[in-house]
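Here the complex is missing one protein chain, while the rest keep their positions.
This part shows chain A:
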Amino acid sequence: MADRGAWRPPRTCEDYWSEWKHCKGIRNLFHNYYTYGEAPSCEQWKIDYGNCRKWEKSKSPDAKESLCKSERARILEKQKYDPVWQLRKSPPRDWYLPLGQDKPK
């Protein structure tokens, strides 16, 4: 990780604020219910916003640690399921081939 002086929150504080406001809004309440059958949980965005501002003001190590922990938890949440396919190490070799050099169907 970068040295202490170079670290900054993974998102800008404005991003945390706007994600919180967006999460809390009535449209998102509807979309979450339509998708998952329940109201969204938005509290973490507010906590992250608070920590972001705390970091900006006082470079608090607790605020930094909380922010990192929160974002890593978001990533782990997305990696809960085993992937269906194997990721490529390079793009398909025929992506840029001119048309007409297709494989026979």
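The rule we apply is simple: contacts are C-beta pairs under 8 Å (C-beta built on N, C-alpha and C of every residue); 3 or more make two chains touch, one makes a residue touch a chain; residues count from 1.
Going forward, contacts and distances are computed from a predicted model.
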| item | value |
| --- | --- |
| Name per UniProt, for the chain absent here [options: "GNAT domain", "AP-4 complex subunit epsilon-1 C-terminal domain-containing protein", "Mitochondrial inner membrane protease ATP23" or "dolichyl-diphosphooligosaccharide--protein glycotransferase"] | "Mitochondrial inner membrane protease ATP23" |
| Positions on chain A contacted by the hidden chain, ascending | 1-2, 7-12, 15, 18-19, 22, 27, 31, 33-37, 68, 71-72, 75, 78, 80-99, 102-103, 105 |
